[in-house]
Every structure is written in C-alpha cells, then in structure tokens.
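Here the complex is missing one protein chain, while the rest keep their positions.
We call the chains A, B and C, going by the order they appear; numbering starts again at 1 in every chain.
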Amino acid sequence: MAERSIDGWLEATARRLARTTSRRGFLARVGSALLGAAALPLLPVSRASGEEARPPAPDDSKLAGALGDPSSCDYWRHCSIDGFLSSCCGGTHTSCPPGTEMSRVTWIGTCRNPADGKDYIISYNDCCGNSFCGRCLCNRNEGDRPVYLTGKANDINWCMGTKTTAYNSTVAIVLGVATSSS
Amino acid sequence: MAERSIDGWLEATARRLARTTSRRGFLARVGSALLGAAALPLLPVSRASGEEARPPAPDDSKLAGALGDPSSCDYWRHCSIDGFLSSCCGGTHTSCPPGTEMSRVTWIGTCRNPADGKDYIISYNDCCGNSFCGRCLCNRNEGDRPVYLTGKANDINWCMGTKTTAYNSTVAIVLGVATSSS
Amino acid sequence: MRRLPRRLALAALVLASVGLTGAGEVAWESRTLPAEPGPHWIWVGDVLLRRAALVDADAGAFRGMVPGGVGIIAPTRSRDGREIYLPSTYYSRGTRGDRTDVVSILDATSLLPLGEVVIPPKRSEHTSWVAGSALSDDGRFLAVFNLTPATSLSIVDVVERRLVGEVDTPGCSLVYAAGPRRFLSLCADGTALAVTLDGSGQEASKVRSERFFDPVADPVTEKAVRRGDEWLFVSFEGYVHPVDVSGGSLRVGDPWSLLDDADREGAWRVGGMQPIALHGPSGELYALVHQGGVDTHKDPGTEVWVYDLARRARVRRVELRNPMASFAADQLGLAPGSLAARAVVLALDLVLPNRGVERIAVTQDPAPLLLTATGFPATLGVYDARGGTHLRDVKEVGIATSLLALP
Partner (left out) sequence: MRRLPRRLALAALVLASVGLTGAGEVAWESRTLPAEPGPHWIWVGDVLLRRAALVDADAGAFRGMVPGGVGIIAPTRSRDGREIYLPSTYYSRGTRGDRTDVVSILDATSLLPLGEVVIPPKRSEHTSWVAGSALSDDGRFLAVFNLTPATSLSIVDVVERRLVGEVDTPGCSLVYAAGPRRFLSLCADGTALAVTLDGSGQEASKVRSERFFDPVADPVTEKAVRRGDEWLFVSFEGYVHPVDVSGGSLRVGDPWSLLDDADREGAWRVGGMQPIALHGPSGELYALVHQGGVDTHKDPGTEVWVYDLARRARVRRVELRNPMASFAADQLGLAPGSLAARAVVLALDLVLPNRGVERIAVTQDPAPLLLTATGFPATLGVYDARGGTHLRDVKEVGIATSLLALP
C-alpha cells in the first residue's frame, strides 16, 4: 500500500510538471531532469539512520555464474531491464561507455538479490548520444508496466534531458533496499 | 585496342572535366551528369545502321534458371555488379524501386550472354536517395578495376549527380553488343 | 574560363542525345506503385535500416521502401490514399547535433517526398511504436504523441501541411483515432481521455471515461485494435476491455476473457510487441499467446489463437513454426531446398527451442493472411489466416524489425 501511495504522489507530480512544462522546451527539459531526480529518491527506499543511511549494494561475489555477472542478461539486477548492457559496450553496470551521456530520467525496477534474499530498488539509466551498442541485448520485464505508467515502463527510450536522445545502452544501479521486504 | 583507346579518351575527358569543375559545386554536378551520359555511348558499342542501330537486349527466356533470372546474382548481366539487386527491392533490372532516383553516372561491365555467346556492354546504374535495400547483395567482379580506374570500379558509391548520394540498389542495363566480339 | 559553361552545355546536348540511343532499354523513371496497395501488402519497419519496406506477402517480394530517421517509423496512409505521412526524428550529425522532428509527406505511388511539417522535437520513442501517432477519421489531422516525460499531442493539419498546435494530455499517454476529429489516450489512473478538436485543429473539448481497468493489478497494454467505433484493449491477464468512442462520452463495455480456466491452468498468456490483430470483415480477433508466468507480457508467442468477437469465443488455434531454423539456413547462403539447407533446417529444428514471434498482423481481404515477425534477427512468416497453414517465409526482410503496419 505504501508503494502505491508513493506511486500516486509521483504520478501527481508528473502530471503537475506535465501541465506546467508542456510547450516550453527548456522548462520541459528541466521538468524531465526534475522527474529524473525525483524518480530516484521518492521510492520506498530504506532511509534509517547510521550505516543504513546509504544501504550498500550487495556483494556480487557471493553469487555463482550469470547471477553475479553484470555482462549477463541473467544478472540479478537485470530483472526489469530492456536494452543493451552497458558492461558489454565499454561501460560497467553502474557507468556508461565512453562517448555516451547517462540519462538522469530513468525507469525503476525491484529485483531480489539471491544472496541475501532482499529486494533492491534498481534504477535503469540509459546511456545516450551514440549509436546502438548492439551487444548483449537483454529484455526482462519483472514489474514492467505500459507506457502510460511511465516511471515503470522499460519500453520507453529513456534518453531524455540528455544532449541527444540517441540510445546506446543501459546501466543497472542499486538505489537501496525496498522497505516492503526489509 | 579500340577499347583501350576509347577508354583513354574517356579518361582524358574525365581529367579535363576534373580540372575544370573542381571547387565548383554546380559545374561539378554538371560534370558528373556529363560523364554519366558520356559513359553510356562512348564505348565500343556496335552502331551499324538499320535494325542494328539499337541492338536489342537478348531474350532472357532462352536462358534456364538463375542465368535468366534478374533477381539472381548469377543472372548473366550481373558479371560485374556490386550491390543490392534492384529487382529484389521493388524495381526491375532496368528500373529503380519506388522512392529512389537512378544515377546517370555509372560503371560499365562487359558480360557474355550464354544464349547467343555475344559480349554485351552493361551499365550498372545505382538507385539513390533511400535507405539500403538490404536484399540480394551481389558482388561479381569481371573486369572490375580499382577506384583510380573510376569508370570500371564497382566499389564506388555511384550515387553521384543525384539529389542525394544515399545508396539503395543497382540495375543492370544492356547498352549494346561489344564490337570486340561481334 | 568564360567559354567553359558554353562548351559544357554544347557537349551535354551532343552526349545526351547519343546517350539515349545507346541506352534503349533503360527506364530513367523509377517504378511507381498502383493507386491501391495489394490486399496482401504490409509495411515492415526496421530500426537499423531506418526504413519501412512495403512487402508483398504473396510474392515474398519488396514493392518499395520509405526511409526514416532515428527511432522507429510507422507510415500512415491518407484517407484518400494519395499520400503517406511519416513522423520521424533526425539529428544534424546522425546521433548528435540538433534534433529535428518532422511529419514527412510522401506521394503514395512514387514514394517520393511532397513536403514536410516540422513538429516539436519530442515525439515519443517506445519499442512497440504502437499508438505513437494517429490520423483523425476525417483525414485532416495527424496527432503525434510526445513524451518528455511530460505528455502531449502535436497536432498537424495534413491538408494545409502545417503544425496547428499541441494539446496537453496530463497523466495520459499514446494516441488512437476515435472519431472525425477526436483522439483517445490511456491514462495512469485506469481511465481513457478523449480529445476533440475544432475545425482549425484546436482543442475543443476533453472527456474522461470512467475507470475501466486497474493499472496496478491488471493494466491493459497499448497494443489495441479498433473495430468500427469500438477500441479493444487487452490486459496483461488476457481480459478484453471494449471502449466505444461513437458517442460524446466514452462508453466502456464489460471486459471478457481470452483465456478460460484450462488455458490459465496451462499458464497460457497473451504476449509480444504486437500480439493482437483484427480481421474486420469476419470480426475475428487474433491473439499471440505463449506459456509463461507473470511479467511475460512481452515474451514472444508460439501460437495464435483466433476469436469470434460476436460470440466472444475462441474458434481456432494456429501453431507457429520455429522461424529461426529456416532463417539460419537462408542467411548462411544455403540454396533453398538444397540438401545442405534441408539438413541444417532439420538439425536446427532439433536443437533450437521455438522462441516464437513478437509481432502479428492480419490482412483485411476475404482470404486474409496471418503475418508473423521476429525483431532481431528479422524474420517474416506468412500463414493462411483461416486454414493456419504456413505458406512461406519472406527472405531478407530486414535487420531489426520494428512495426508491422497495413498500407
């Protein structure tokens, strides 16, 4: 229920921004950036104090084979990805390849880490401004929603607010532990 | 020998045009068009009077299988082609597909027709101004010469003097019988 | 130098005249298409070749192609059939530089450009490309869906060839034709929004439907089909939600299920990038299905199930062949029908799982074809839509197929 109410808040924000920013190129871009920033923290991420403040990403070395391999489609963080894996394209699963720019606006997935059994909030940022990478195409759709549920739709070219919207590849960043399971 | 002397004349023309047209966009295009027109007739094509005046293209129906099939790479006219066959792309072997423009500037091959045993001068005109066709890629190199022997080089994108140089596909047009064999 | 142009002009005359006698059989004019597209023709978009190819599924041949830009393109035919509208996006330096979005207007028989209308550089790019743009039923206005992620529609007057404005659709996305000058969008709260334009293309009114689906529990996909005044939206769980757009308000019909208990028992599910197609004349709905769990709503399908919309009952099942086996043999350059080709196809059929196809389309004639496509590698299968028999595969259809669209 908490998750849905926050979704509702996000959608309200999106709609408000949409109304106020359409037909204004620059403001629309600001709006995109805002939504991007907004999409990151305003989710059910654990924010307890102390060492919990920035929940560390779990240790992949505890995972055998593809589950712990960022260049594999079966990597645990890729449960809702749709695109070429940045780590096959000159980047890593948390950084974009040379010659690209990471989009601030993203879609969000929730993936369970098989090692600690916890659910993590994953931000799938697109890497933009270059040709298609063309390697390690990976499409998994856990929690993927249609285009009109924008923040959860992995079918969208999320290269927004970047210098160009040309799509190259995608990263998978741990934002934190999903409170629903912690 | 006749062929070589005429080639020499063509190359001289090309050089003259080159000298006079470089650095002048419009004239350069005229030059291309000229070379295109020039490339067609100024070859050892039989020009006897009477019914010989326009030597008809030989009858493909006399040829069995691929040799007589314009959509096959083995079609007899394709002995020096390098590109996508127009007849696989919405055109025919003598006309370009819809949405393209035929280049006047061409390269020239000499192919023997297996039915009448005669050598024919073939003009390979590129179809331009659209995306790659991507079908029936065919590269045969009888008589193909390097780029510096321009008129006989099939490696060159011959979309010149057209609205755009974007390459789509290629036709194979019979210009006439090669005198060397008639 | 001053004499140069004259010399060139003179030479041009001489050479050109000789040239023509020399080239008796050449057709300088490119081929043109008939005023009416063939009943079994289909547009096949390609993301990498940046074009849509017009494919004759009977002959397995191309009839022509239209080039596009970055992203995926969907040609839309004018109501009078004379023009093709093509929303597309270009960068001044390929994937960098300045972005320009346009609606290209092409002649439907020559496929050459007639003009273009520049639109705001923010048209949506989404993988299915379904419902990215729509032409009003009166043929006057083309609406292009924008996503920045702020949502709106760019409205183009295709008769006057100009941008007439932009309509905000806050909280609502995508665009479907829904009347003479009306467009439909799907909203995040489970409703639909209808925007009606006035004669000049300006927003005249907006109406919202009642909430007709649950966006959290079982959202409908954007891959809808229209029959007359009714749009049919299919949910992740296989429920059909009808929306009647004939009246001033939007009338929502009772949902019905494409899957019965046995189907759900067998984990059958509708899925793909273009999983739904309609044969209007017979009122038959085609659904691409596979066996899979939750979140497989975009997985390819191995069967196509056919429904009689009048009876809301399944009338046929079509099993699809593995498209990869013949594709591989073809791409490896093995002569079709040759021993080697047959050997490879056999070997591959044995070892390859049938991953199915992602997109289907059905032609609208009395003897319809069912067309099945995979994205990458790109394949196009042709089936008898009624008998379900596989007729042929269209070779070399492209590199990375985007949208299937009827011409």
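The rule is simple: contacts are C-beta pairs under 8 Å (C-beta built on N, C-alpha and C of every residue); 3 or more make two chains touch, one makes a residue touch a chain.
Just so it is clear, the structure is predicted and the values come from calculations on it, not from any experiment.
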Considering the complete complex, which visible chains touch the unshown chain?
A, B, C
Looking at the full complex, which residue from C:94, C:180, C:266 or C:281 touches the chain that isn't shown here?
C:94
In the complete assembly, which of A:123, A:141 or A:154 touches the absent chain?
A:123
Hey, which of C:324, C:382 or C:405 is the one touching the hidden chain?
C:324
Contacts from chain B to the absent chain lie at residues 4, 11, 14-15, 17-19, 21-23, 25, 28-29, 31-32, 35, 82, 105, 129-132, 137, 139-151, 153, 155-157, 160, 163-167
Since one chain has been left out of the picture, which residues of chain C touch it in the full complex?
48-50, 67-69, 88, 90, 92-97, 100, 102, 104, 113, 116, 324, 328, 331-334, 340, 343-344, 347-348, 350-352, 355, 377, 399
Touching the absent chain: which residues on chain A qualify?
20, 27, 30-31, 33-34, 36-38, 40-43, 45, 53-54, 56-57, 88-92, 94-102, 123, 125, 127, 130-136, 166, 168, 171, 173-176
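By definition in this document, only the chains that are shown with their structure count from here on.
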Please identify which chain has its centre, taken as the mean of its CA atoms, farthest from the centre of chain C.
B
Chain-centre distance (mean CA atoms) for chain A and chain C, in whole Å, is 28
Could you tell me the distance, in whole angstrom, between the mean C-alpha positions of chain B and chain C?
37
Multi-chain contact sites of chain A, meaning residues that touch two or more partners
none
Which residues of chain C are in contact with two or more other chains?
none
